[in-house]
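Only one protein chain is missing from this complex, and each of the others stays in its spot.
Going by the order they are written in, the chains are A, B and C; count residues from 1 in each one.
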Amino acid sequence: MEVFDLVPLIVFIPIAGLLLNAWIGRYLSEKGIAWIACGAAGLSFLVAVALGLGLAGGSEGKIVPIVDWIKLPAVGVDIPWAMRVDTLSVTMMLAVAGVGTLIHIYAVGYMHGDARFGRFFIYMNLFLASMLLLVTGNNFLVLFVGWELVGLCSFLLIGFWLHRDAPDPETGIIGGIKNTNAAKKAFIVNRVGDFGFILAILLIWWTFGTLDFGPIQGAAHAAGHEEVAAGEVHEAAPESAPGGEAVAPVTPEGVCQPTGEGVFPMAEAFMAAGCNVKLGSAEVPIGTLIVVVTLLMLVGVTGKSAQIPLFVWLPDAMAGPTPVSALIHAATMVTAGVYLVTRNNVLYEAARGVNILPFGLSPPDIVALVGAITAFMAGTIAVAQWDIKRVLAYSTISQLGFMVAAVGLGGYVAGMFHLVTHAFFKALLFLAAGSVIHGVEHGAHHAHEHGTHEARTFGYREGVLDPQDMRNMGGLRRRMPVTFWVYVIGALALAGIFPFAGFWSKDEILLDAFLRGSEYGDPTGWLVLILLIGAAAFTAFYMGRQVFMIFFGAPRTQAAGHASENPPIMTYPLIVLAALSTLGGLLNVPGLHPFGTWLEQSVPHAHTADFNVLLALVALAIAGVAVALAVVIYYMRPALTSDGLDRLQRPLGPLWTFLHRKWLWDEAYHNAVIRPFNALGGLLAHLDVRYLRDGLDQGLYGGFNRIAAFLGGDFDLGIIDRVVNGVGRVTQQLAGQARHLQTGYVRNYALSVMLGVLAVLLILLLPLLFGQ
Amino acid sequence: MEPAPLNISAYVVLSAILFAMGALGVLIRRNAILVFMSVELMLNAANLALIAFARFYNQMDGQILVFFVMTVAAAEVAVGLALIVVIFRTRRSINIDELSRLKD
Amino acid sequence: MELPTLQDLNLAVTLPSMGLALWACVVLAVGLFLPERRRHWNLVLSLGGIVALFLYNLTLFDLPADRQSAFLGMYRADNFTAFVNLIALVTAFFGVLMAYEYLKRTHIDRGEYYPLLLISTSGAMLMGASGDLAVLFVALELLSIPLYIMSGLRRPNAASEESALKYFLLGAFSSAFLVYGVALVYGAAGSTDLSEIFHRVNAGLILDQGLLLAGAGLMLVGLGFKVAAVPFHMWTPDVYQGAPTAVTGYMSVGAKLGGFAGLLRVFIVALPAVSGAGDATGWQDTIALIAALTMILGNVVAIAQRDVKRMLGYSSIAHAGYILMGAAAAGSPDVRDFAVSASLFYLLAYAFTNLGAFAVTVAIEKDDATNPQLDDFNGLSKTRPVLALAMALFMLSLTGIPPTAGVVGKFFLFQAAVNAGMVWLALIGVITSVVSAFYYLRIVVNMYLREGPGEAQAQRSFLGVAVGLAAVGTFVLGVAPVLFLDLAQRAVLVALGG
Partner (left out) sequence: MGLETFLFIIVGAVAVAAAAGMLFSKSGIHSALFLVLNLACVAVFYLMLSAPFMAMVQITVYAGAIMVLFLFVIMLLGSERIDLGLTDRRLGFQTPAAFALAVLFIVVVAAAVLTGQIPAPQPVNDVQATTHGGPGEVGAVLYTRYLLPFEMVAVLLLAATIGAVVLARDVIPTKRSQRAQMGRIRELRQMITTIETEAASAPGADGEGAEEEAAAPAPAAPAGE
């Protein structure tokens, strides 16, 4: 038995953990539950380590079949559930299970005393299992199952604190964004993305007749290919050429013909042959089809990895408990999109050569641009936020943009490298932020017990204390030293300061952009490079701002003044993550590039560029300047002006508002979606529909009036919330109108049947009667 | 019998007319019993078509089908009239337009 | 005159459906003499019969060709029949299990309920097995008439009575169209035997193409009414709302199953030649259009519902649309096998899921004759976590989210549509199933993210068993569909020579 046969355990152990907790959890103490959950996470990490060691020995991996999932030999459907062990999936497993384990441990402390402690860990284990299912799947459908399941867990965990919608009556603490709304929004926005992904899967199935990725590629790829070709699988195929060739991928008419090897090898073969794909009665060139597939996949990526234009759910998702933000919405789930593109590198590279889109863009270029623009935009927005977790959320979006841009540029190694280091330092930052919030809440309770009502009135907003608002903090350096230090390390890593992990990975991405521009002469490369350098500068600046605002200066509230350090179970994982964030750069240290070599086994288009000292120095210098600016603005003087404004708020004026209001995305949605609808509603409302009164009653009139009244309301707060809810509401209104047809009268129903009868008869008979 | 029997189409068209009249009755009458009677008219029209085709093919199959349709109609009548009686007891009316509590 | 011998009749293979009808008589006879405190024997006898026939039915897959016909070709005992029987018996099992305590609770504990349900089930099974239009028609009535009665059982509840009369009048109206359609098809083809029709149509021996198409269209109306396809769907929400919940649950699957079994039987076995796949017009485009309308209307209007039973009514309309998509795809000769097995598999998945959802609804329903509303689910995850979890599973399955039965079934149906070249239809399917997330999710949100009393009626063991079994079924079909796919793919309809 090979070590790779252990791979099913990596999914089944967390499932066993959650079943155990679901079953006997209610009889156990918090400690018992915690042991089971963390034990399960830790064990699956050990399995991942074992797999990693097996691969490090030079083997190229294995596909481990689990069960015949969907099999219909008669019609040629065979979708097994098999797990794929190669360097790419093992990288993801190590990151997911490793970071996941640390966050589990941290959560034991963070969730201490929560009424639904057990439930929380059941969800967490479920998430771990689903995410591991996603990364181990050897075909698109299994991947999709995992993809949906992680979305579901995310939904459950965002809404976990549903009772936090209202301020705590005693201390006036509020829980931030409305949890249930945030959960719904995340779910619905993700469905939009999934929709693209489903279509991509259907198209793939249709073209290739299979959903399997194909044999493990890498060093042994060519040999394996021949083996399949000479094997008994395709003996019976009539098109077999005499020369021992495999089934020709193309029929004499130039139509692509699936050979049953797996999607990626077939895609390469088809592209090489330049054949056409039969879609119903039409024939489409394979290149066009791959472009469409990759673009549809990009829709899925923008949903899951929070890119423009579907990023809007992620900031609100911060309503969930902080360990969830760390695990799901920073370190693992949101990187699934990056993984998806990397996994499909063959398709994306194939699409790169097809020039059918305007401006000579190819799908990977679009991926890169989406990523780069997202990175830049989110970086600027983060500068003008008050909520500690919101800053980190936008920072996450920005960093995901870096990764997406990297994979779009073909820098798969750089993207994955940044994915791993980002998992370390972003998990660290979130957990440390959670530690800060916990400390401030604790301080608020403390102040409430000892001082009269001061804690209530001392919050930034009258009467309520938002423990996540950075304006309520300050001076925490002394009260929470461990948290302070790890936060600083995380911030340095994120800002890309030498020698922390972020420096190395970000530098590789910039290098890829640079090379794309200079060597391939691709203008996209230059554009991306400029955007990313800008984003990196903003990153350094807002992290500096955040650190100074939270930890330096004088405490701005009683709560901050009474904050205290958290127990070791929360701080130890932080220390481990801090260590990883410091040393993570060694993974792909220039000169050796161990990570690049490792990934090349499973990612055919992986490559690692050589370290460019000049570029690194430029990037470092820019980051340094940004940090220095932050020092000048937020450290030399108190971080807030005397009337509680940000130091930049007055000088920047409208620009600040622009940034604070997220580049007016809300307003854009308002103008692009809601306003036209509104106008249409008004127009229709003014039409005289009296002649319909008997039939549709006040249907149209009242309905559109109601829509108009709803849409004409106040849009100042949470407009995107309303867009999401609004689209739902509009559908609801439509539904409300449609049901006016349901009058309850038998005769009406019979009339509908009769109408149907005639419609059916006419459709069937008209061509016959008039056709001749 | 006559040397040149009537073309079968005539019977079928007549049955279509009767059928449509039955359907019309279902759509315009408000008395549940009459609605039901109109359904009987529709079945009856279908039977006429069946018998006509059975004559055309000189077969028994069509006639047997008529037999089944009649039996089924009898079963429907038993249930339908029982339902109507029950409704009448509760509501003192069999106007189907008053039976519109169930709607959105 | 030769009399048929027992061997010709081949009674043994008809046992699942005809035996069930006979067993209904036994249950009825016994039930007449049961004192009130022995009423549970109704349940025991019915379940016993269902389980025994279910096991027997498993032996009826892959019969040798000479045993696949019974009653002189009137009854077809192929794998399609066996698979339909399988689904029908599952449905009846849940229908009985779900009803027992509900009937007691609502004081309509009539012994007659059980035989009526069994007879109705046998009707559904016979629709799938029919080899002749006469059998199809009688089986349709056998399925429907007990349902009319069952809907009106809750006397003197005005809603129940109204739903029964509405269902009855419209049902009779639409079956008149079916009869007229049968007459026209008979007139065109000169036979009511399905394979005979097939042969005559293929050989060009029909009287008139127009008659045949008109007949096919009218039969489509009659069957479309049974499966609640737009625009023949309007009875559905009203009847679902008014009928006793246990009956609604049974009806939502039983009637649909019968309708689809009959639809596939007629259109695939007898009339594949006029499907119009390719360029001619035929029933394929018509069914595809109906499927599209059905999916859109069902899913959109369901959003506006507050009454759970009404919502599930519209949801059932929507699901009829999905299955119709399979039926439409089956019009293309080269995807016929795949489409038929996809439709059957979806029906099975839908049976487990929807019956489960209704079982939970029965558990939620209060004793005061008010219908359960969406808000009655608030906070259910606190008070009844297992029940809430099961309901969440059913809702996910109906939405089509892995790992549940629904997603596998939908995948096949979309695939079938795409293979048949109807990409637009598959697109509508995908979009509407995204839309459906709105209303299914609302129940999950209410259960998990809203505070509320969320009471279920006291612990009711039989209902619990039903919910549990349905949940297991939904889950198993989702994660290990292989077990049933094998059966479904063998249940392919072939027009047998005869």
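Quick note on the criterion: a residue touches a chain if its C-beta (ideal position, glycine included) is under 8 Å from a C-beta of that chain, and two chains touch if they have at least 3 such contacts.
Keep in mind the model is a prediction, meaning the values are calculated, not measured.
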| item | value |
| --- | --- |
| Displayed chains contacted by the hidden chain, counting the whole assembly | A, B, C |
| Of A:N276, A:Q399 or A:N748, the residue in touch with the unshown chain | A:N748 |
| Residue touching the undisplayed chain, where the options are C:L53, C:A99, C:A124 or C:V138 | C:V138 |
| Per the touch definition above, residue among C:M18, C:L220 or C:A291 touching the missing chain | C:M18 |
| Residues of chain B in contact with the chain not shown | 1-14, 16-25, 27-31, 33-34, 36-38, 40-41, 44, 47-48, 51-52, 54-58, 60-61, 63-64, 66-68, 70-79, 81-86, 88, 93-95, 97-98, 100 |
| Chain C residues that touch the omitted chain in the full complex | 1-4, 9, 14, 18, 21, 24-25, 28, 36, 70-72, 74-75, 104, 106-110, 112, 115-116, 119-120, 122, 126, 132, 134-135, 138-139, 141-142, 145-146, 148-149, 152-159, 184, 207-211, 213-214, 369 |
| Touch residues of chain A, complete complex, unshown partner | 694-695, 697, 743, 745, 747-748, 751, 754-755, 757-758, 761-762, 765, 768-769 |
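The rule is short, and it goes like this: only the chains that are shown with their structure count from here on.
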| item | value |
| --- | --- |
| Centre-of-Cα separation between chain B and chain A, whole angstrom | 61 |
| Junction residues of chain A, two or more chains touched | 739, 742, 744, 746, 750 |
| Shared interface positions of chain B, touching two or more other chains | 23, 26, 35, 96, 99, 101-104 |
| Interface residues, chain C side, partner chain B - complex | 133-134, 137-138, 141, 145, 148-149, 152, 155-156, 158-159, 161-166, 168-169, 172-173, 176-177, 179-180, 182-184, 186-187, 190-192, 207, 237-239, 241-242, 304-305, 310 |
| List of chain A residues in touch with chain C within their complex | 67-75, 77, 141, 144-145, 148-149, 152, 156, 159, 162-163, 179-180, 183-184, 187-188, 191-192, 194-195, 198-199, 202, 205-206, 279-281, 728, 731-732, 734-736, 738-739, 741-742, 744, 746, 748-750, 752-753, 755-757, 759-761, 763-769 |
| Complex interface listing, chain B residues touching chain A | 23, 26-28, 30, 35, 96-97, 99-104 |
